[in-house]
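As you look at this complex, bear in mind that one protein chain is not there, while each of the others sits in place.
Chain lettering (A, B and C) follows the sequence in which the chains are written, and residue indices restart at 1 in each chain.
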Amino acid sequence: MKPLQRERTFTWEDPASSATKALQLSGLDFLQAIANGEIAVPPILKTLDISVGSPQNGGITFSFYPQEFHYNPIGMVHGGVISTILDSAMGCTLHATLPAGTGYTTVELKVNFLKAVSIKNGLLTATGRVIQSGSRIALTEAQLTGADGAIYAHATSTCLIIKRDLSLA
Amino acid sequence: MKPLQRERTFTWEDPASSATKALQLSGLDFLQAIANGEIAVPPILKTLDISVGSPQNGGITFSFYPQEFHYNPIGMVHGGVISTILDSAMGCTLHATLPAGTGYTTVELKVNFLKAVSIKNGLLTATGRVIQSGSRIALTEAQLTGADGAIYAHATSTCLIIKRDLSLA
Amino acid sequence: MKPLQRERTFTWEDPASSATKALQLSGLDFLQAIANGEIAVPPILKTLDISVGSPQNGGITFSFYPQEFHYNPIGMVHGGVISTILDSAMGCTLHATLPAGTGYTTVELKVNFLKAVSIKNGLLTATGRVIQSGSRIALTEAQLTGADGAIYAHATSTCLIIKRDLSLA
Partner (left out) sequence: MKPLQRERTFTWEDPASSATKALQLSGLDFLQAIANGEIAVPPILKTLDISVGSPQNGGITFSFYPQEFHYNPIGMVHGGVISTILDSAMGCTLHATLPAGTGYTTVELKVNFLKAVSIKNGLLTATGRVIQSGSRIALTEAQLTGADGAIYAHATSTCLIIKRDLSLA
C-alpha cells in the first residue's frame, strides 16, 4: 500500500518591497518592521514555517517546530533547514547593528550538527551573536537550542559589510 | 497598497517507509529507488522544489529553479536553500558508496556563497564528490553551477560513517 | 646590501615517552604533568616558542609573544602559527575532560583571522572551550586575545573521540 500523501498550502508576499526598504532603513528598524508586520516576512520563512522574534534585545532569534515537511529521507529534519535558521539568526543579528545604507552579504557559513532533530523535539530556537565586526568583515555565531537548553547545532559565519550608495536606491 | 499574496500548495509522502528502506538497501540501490519513484522523495525536496537526479554516474546531482518562495528579505535566494541542495548532493554522493547496513550522519557543513542567486539564474545544479572516505570519517565537496558553467557556491562536509546493526532494523 | 641573517637555537625532548603516557593518564593528569615539567613539552611548542598554561581551571590556555621567526613574507605573524596555538588550546581543553584510555583526534579546524598580528602586539593568549562533547564527536572553540581584551582570531574544531585498548599500550 502506498503511503498517504500529505499536503500543505502556504502564502507569502512579494519580496520586492522589503528589498527596497532594506536599503532605506537601519538594520534594527528594518527588522523591527518585519517583527511588527509592517514589512513582509521573507518568503523562505513562510516556506519553512520559521518564526522571527522581535529584535528588542539586540540579538534576533528565530524559532520553529520541526515538522514532517522538513525531513530528509531517513526521518530527521534535513540539515539544510537547520542551516537556514542559523544563517538567518546570524545575518539578522549582524544586520541589526548596521546603519541605513550599509548592507551585508554572507560569504561563508559553517554549521556543526550536534544532535538529530525530529518532530519529538518541539520548539527549537536559534540565537545569533556578533563575535566581531570590522569595517569590511564580520564574524558571527549562532546556536540552535531546545526548550531544555540542549544544543542541537552550532554555526559560525563570515559576512562582508557593504556600504551602498543610497542615491541609487 | 499591500503587495499581492502569493500561494503555493505541495504534497509529500510519509517518510517513515523510506527511513526503514535506508537501512535495508545499499546506498546506491536506495538512491536509485528514489530516482525511479519506488521510494518516496524526501519531504524537504518537495518543500523546496528541488529535483534529485539519477545516480547512474556515481555522483548524485540535485537541481532547482530559483523561485520567489526561496527568497530572503533582500530579494535573493536564501543561503539556506543553497546549503540544503549542496548538503543533499554531498550526503547522497557519499551514501551511494556505502553498503547496506552502513549509514552516515553529517557532522559539519561549510558553504561558501560565491554569487547571488535569483530567479534570473534559471536551472542550477549541485554536484557532489567524495574527497576521501575512511572507516569512520568521510570528507565530501559539492559545487552549485549554472547552465553557463559559473560556480554559485562551493561546499565541503565532514560525515561520520555508522555501521548499523541490521538485526534491529 | 643583503639583510642581516638572524639565528635561533632551540631544544626539545624525545616525544616518544609523552606519547606512551598520553595513553596511561587521564587527560587532566597528562596536561598537569606537562605543566609541572614531569612530561616533556610537545616539540612543536618549543619550535614556535609557545607556552602552555596550567590546567587548574579546567580550560587549558596557551600563550606566545609574536616574534620575527613567526612571520609571513608581508611582515605579519603567519596564520599557521595562530592556527597552531588555537588548535592546541581546543585539543587540550577537550583532552582535559577525557578519562585514561580515551584519546581524540582533530578531524577539522576552522580559523577566522580577525586582526593582523605582529611583534607590536605583545603577549597573546589562546583559551579553549568545549561547546559540546558526545560519545564520538566533540565540538570545541577557542579565541586568541591580547592583554587589552581584543580578539585577534577565533576558531572552532571538530574532534573524534577514540576509546583506546589499554591492554595494548
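Quick note on the criterion: a contact is a pair of C-beta atoms (placed from the backbone, for glycine too) under 8 Å apart; a residue touches a chain by one contact, two chains touch by 3 or more.
Computed from a prediction, not measured in an experiment: that's the story for all the values here.
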{"item": "Selected from A:17, A:102, A:118 or A:158 as touching the chain missing from the view", "value": "A:158"}
{"item": "In subunit C, positions touching the absent partner", "value": "2-19, 22, 30, 34, 39-40, 42-44, 46-48, 68-75, 78-81, 83-85, 87-88, 91, 103, 105-113, 116"}
{"item": "Residue numbers in subunit B that touch the chain omitted from display", "value": "110, 112, 114, 131-132, 134, 137, 139, 151, 154, 156, 158"}
{"item": "Interface residues of subunit A (partner: the chain not displayed)", "value": "107-108, 110, 136-137, 158, 160"}
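Basically, only the chains that are shown with their structure count from here on.
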{"item": "Where subunit A and subunit C are represented by their mean Cα positions, the distance between them in whole Å", "value": "34"}
{"item": "Junction residues of subunit A - those touching two or more other chains", "value": "110, 112"}
